[in-house]
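Structure first, commentary second.
A single protein chain has been omitted from the complex, and every remaining protein chain is retained in its original position.
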Amino acid sequence: MRFVDEYRDAGTARALATQIAARCRPGRRYTFMEVCGGHTHTIYKHGLEDHLPAEVNLVHGPGCPVCVIPMGRVDDAIHIARQPDVIMTSFGDMMRVPGGEGSFLDAKAAGADIRMVYSPLDALKIARANPDRRVVFMAIGFETTAPSTAMTVLRAEAEGLANFSVFCNHVMIIPAIKAILDSPDLRLDGFIGPGHVSAVIGCQPYEFIARDHGKPLVVAGFEPLDILDAVHRLLTQLAEGRCEVENQYSRVVPWQGNRIALSAMGRVMRLRPHFEWRGLGFIAHSALAMSDEYARFDAERVFDLPGVRVADPRSCQCGEVLKGVLKPWECKVFGTACTPETPIGTCMVSSEGACAAYYNFGRFSREEMRATSAGGPLAEEASRT
Amino acid sequence: MCLGIPGELVERLPEHEDLAVVDVSGVRRRINVGLLADEALAPGDWVLVHVGFALSKISELEAQAVLDYLNGLGQAYEDELDALRASDIA
Partner (left out) sequence: MNREQQVLARIERIRRRKPVVREERITLAHGAGGKATHTLIEAVFLEAFRNPLLAPLDDGALLRVGGERLAFTTDSFVVSPLFFPGGDIGDLAVNGTVNDLAMCGARPAHLSAGFVLEEGFPVADLRRITDSMAAAAAAADVTIVTGDTKVVQRGKADGCFITTAGIGLVEQPVTLSASHARPGDAVIVSGPIGEHGSAIMLARDDFGIEAPIVSDTAPLHAIVAELLAAMPQHVRTLRDATRGGVATVVNEVANASEVAVVLREDDIPVRAEVTGVCELLGLDPLYVACEGRFVTVVDGEHAGRALEVLRSHPLGAEAAIIGTVAAAPAGLVLLRTAFGGTRVVDVLVGDPLPRIC
């Protein structure tokens, strides 16, 4: 077992699709939100919606870490990167995200030393190799990624590295889901819960969603069958009148989460009173900063930051897209002023952003496709498989 | 969000208790297993790798259970099809 291919089988998908269709009440429309950008990516990359009946509508949630970074934070990071003795390190995901004055790629073209890394530990390696430079790690991500940053800081502390710091932009999923649940313009029938976040926080934190808001939630893995399975489980709960937190991804997610990861985060980081999310505005207790005990590893305290808040472009409707109120193509600037070449909003930047995923993978009408390809190669393919 | 890839643990490295090597389709990388200090990890175990850290030990038992369940749904579907075909003939 490789834990990947087994969950990509087209035959099982077709069988599951039939079961999903059978679970739908005719004429009823079911709207589920996949909270996590990784799920959005899977859905588009594998063309998963082709297996869903018209009754089931998936909307894309706020769980894309680069999509929710406000422009002012990008500007602050670029400000740090421009200091002559600084090496800024970042995941590839961040490189194209626009701030008020361009992206990391633009700053790099203008001379800043910005390097892509695979792991925060690679940033540490760069710090060790360059003792006369200050190495900063641009930390982004939800609870999945925050423990890795925390472990890296603990390692830096143990090694006595003085030239390493973290620009902490870690955010938390539960406050974002709460913000969505409180949004008056949304009608959801349930959630597909984020698999890898849950490997850290466990499944318990979602219980209020079922209990207080009456919405079922199924924590799901990232292979396409996982997501179809989650949709089937949500429909089954609705059909049976149940409303629970269910763990479809039990091969990876322990119900209680990862104790060591949580305690490392707790030690190195503290809750911010509030944090601005791109498109969603300020959300209380929704992000992490470095704790006072680790202030010397905190880039926000090591460097003087402009900290200027940049309002989202007025034409950009990322907020509505992140909340699932608008489909990407319903945004006023989608595909015209805002494209992957010239993104206005962050949802168009990350390949996990709903807009970029839709633009790159899903930019054709499935209905029209089925109509025009009758007898064409697509139909031929369909009959072949 | 949060790209996580299953990898097979092939080796614990002697130089540091938290270091190990995983294999993903014949591709190897050093990772940190410090987040799984609670688990007994041995070569042959599968872990979920995220940004150079093992985030979770993958349970083969749970994986198989879900696959069995999915295949069961598939089987039910096949049975229905068979029944349908049989009734066509009749």
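Here are some notes:
Labels A and B are assigned to the chains in the order they are written; within every chain, residues are numbered from 1.
One rule holds in what follows: a residue touches a chain if its C-beta (ideal position, glycine included) is under 8 Å from a C-beta of that chain, and two chains touch if they have at least 3 such contacts.
Treat the numbers as computed from the prediction; the structure is a model and nothing was measured.
Only one residue in the set A:61, A:99, A:141 or A:279 touches the chain that does not appear here, and it is A:141.
If you put the hidden chain back, the residue from A:49, A:85, A:159 or A:207 that touches it is A:49. Annotation: of A:96, A:155, A:232 or A:323, A:96 touches the absent chain (contact as defined above).
Interface residues of chain A facing the missing partner chain: 4, 8-10, 13-14, 41, 44-51, 65-66, 91-93, 95-96, 105-106, 108-110, 115-119, 122, 140-141, 144-145, 224, 327, 329-330, 334-336, 339-342, 350-352, 359-369, 372-373, 376-378, 381, 385. If you put the missing chain back, the residues of chain B touching it would be 1-3, 5, 24-30, 49, 51-52.
As a working rule, only the chains that are shown with their structure count from here on.
Centre-to-centre spacing of chain A and chain B amounts to 21 Å, using the average Cα coordinate of each chain. Listing the residues of chain A that touch chain B in their complex gives 1-4, 6-7, 11-12, 14-16, 18-19, 36-38, 63-65, 91, 118-122, 141-142, 144-145, 147-148, 151, 194-197, 199-200, 222, 225, 229, 232, 248, 250-254, 258-261, 264, 352.
Remark: chain B residues 1-4, 6, 25, 32, 34-38, 46, 48, 50-53, 55-56, 58-60, 62-67, 69-71, 73-74, 76-78 touch chain A in the complex.
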